[in-house]
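Complex shown without one protein chain; remaining protein chains in place.
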Amino acid sequence: MSSMNPAETAQAPDSASQTPGHVWAARSGAGGAVATVWLSHPGRHNAISVAMWRELAESFRRFAGDHQLRAVVIRGESGAFAAGADVSEFSQVRVTRDQVIEYHERLIGDALRAILQCPAPVVAAIDGSCVGGGLEIAAVCDLRIASDRSRFGIPAGRLGFPVAPFEAACLVSLIGRANALELLLEGRLWSAEEAHTKGLVNRVHSRDDWENEVEACIGRIIANAPHAARRNKWLVHLLSRIDDQATLSEGQRQACWDFADTHDYARGLDAFLTKTRPQFQHD
Amino acid sequence: MSSMNPAETAQAPDSASQTPGHVWAARSGAGGAVATVWLSHPGRHNAISVAMWRELAESFRRFAGDHQLRAVVIRGESGAFAAGADVSEFSQVRVTRDQVIEYHERLIGDALRAILQCPAPVVAAIDGSCVGGGLEIAAVCDLRIASDRSRFGIPAGRLGFPVAPFEAACLVSLIGRANALELLLEGRLWSAEEAHTKGLVNRVHSRDDWENEVEACIGRIIANAPHAARRNKWLVHLLSRIDDQATLSEGQRQACWDFADTHDYARGLDAFLTKTRPQFQHD
Partner (left out) sequence: MSSMNPAETAQAPDSASQTPGHVWAARSGAGGAVATVWLSHPGRHNAISVAMWRELAESFRRFAGDHQLRAVVIRGESGAFAAGADVSEFSQVRVTRDQVIEYHERLIGDALRAILQCPAPVVAAIDGSCVGGGLEIAAVCDLRIASDRSRFGIPAGRLGFPVAPFEAACLVSLIGRANALELLLEGRLWSAEEAHTKGLVNRVHSRDDWENEVEACIGRIIANAPHAARRNKWLVHLLSRIDDQATLSEGQRQACWDFADTHDYARGLDAFLTKTRPQFQHD
């Protein structure tokens, strides 16, 4: 989702291009050692459409068996990382409870799990808006390097819905209880510096240095023995126990989707799409 | 408990008022959407008496069924948050092992659990001393916003006793192993800035801005769909697993109360109340 801040609403429909957006990968380095995955949705701050979530999962699934791969970079085109899931599609694909579960457990979940399970290290190179689903993509990468003009947030509550359980587990495992609650309960956008202080990104660089710093980071990663890098990633992930399944009972998981049956969910989406202020009623 | 620092000992008996202190709640906002819970113990830096722990638990239990409630603020009167549990009562209510268990497992535990389980988001608005039991109250809130003159610490070791298991679990879940050990093993007071760096508070503002920033934070929280806010809180808490019961065996829990049978516990309390330096003997 995108922020309600007027400066961040480029993904709202009236400024939308008619393309569904695209995720594509390029290889570089000796033997194609480095893959760059581009998030691209022109004019929409790279809002992630259903098609893009699928392409993202597909790209990372292809990496799984690739012995040459030493590192992956995810980045966005044209001055944004990703402004969120593509809310303009929600009235088609994410209305009923079944659709909501399908959208999060399968569509987003498959993409995030494919990134988490990529055997090679994955770096999020963040320059610009990194919001909602975009922030969740960054959260499952192994390192996050941001330019100082980046902005971070999860304003889902303004759109009338809570964060999904697996997505919450990724977030809590990254920044802990206090920061996750601050992000979700306020829905405020964080500057790059605040995101750094709170552990949401590893490093912040000026826009001028950022590109070189991402490259230097990848250079360091691929200077290590590939087997050691993959094993270190695998081991730290296992020890971090990013797992909503073991923590939540089935009833608790089901309760996470109750919002689909509330009137406030419809009010929130409608207000976002019509650029008005939602009047929530707790019903 | 309070600090041994002379500047922080206003809760010591000789400066005590004769009132047991009071916790009370006020409602504001459209439909009474916001509750403010005041900690009040005049002349004692709001040291939390037995009566106040009970009123605190009672206030939050009432909130549990309140559908109108959108956010809660906890704050202290007269330039302090709370300087700790009211140590001047300990010689009556917290001497024997049974009393110690009752005091922590029931009295403090009930209050902290009622705050944790409050369905609406809870913000600690901290201005001044936030020590011992006061810090523990802040630790179970969802957000902590501090003025720059606030001070934080848990100097229980100087009074001759360790932190209780559930209270330790809340602290470790908030700031992690390294910071919790620093806080408990040194017993040093932290400035607001240090508390921020170490994740104990979400934000620090100058005394002049602090009141407005608390209000702005509450404004952001209640602009979100109430169902989403409550679900986000509930979910992050579940995923954070604040639980001493599952982590500690029954024997380990019992060992946490062994201090009640040591001479050093009596020495520490006595030194605190007589404002002398304790001579601990490890017996």
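For reference, chains read A and B in written order, and residue numbers begin at 1 within each chain.
Operating definition for what follows: a residue touches a chain if its C-beta (ideal position, glycine included) is under 8 Å from a C-beta of that chain, and two chains touch if they have at least 3 such contacts.
Not measured: the values here are computed from a predicted model.
Trainee: Of A:Arg61, A:His237, A:His263 or A:His282, which one is in contact with the hidden chain?
Mentor: A:His237
Trainee: Just checking the interface: what residues of chain B touch the absent partner chain?
Mentor: 156-163, 165, 168-169, 172, 176-182, 184-188, 197, 244, 247-248, 252, 255-256, 258-259, 262, 264-265, 267-268, 278, 280, 282
Trainee: Considering the entire assembly, which residues of chain A contact the chain that has been omitted?
Mentor: Chain A touches the chain not shown through residues 67, 121, 142-144, 173-174, 176, 199, 202, 217, 220-221, 223-229, 231-233, 235-242.
Going forward, only the chains that are shown with their structure count from here on.
Trainee: Quick one: chain A and chain B, Cα centre-to-centre, how many Å?
Mentor: A distance of 35 Å separates the two centres.
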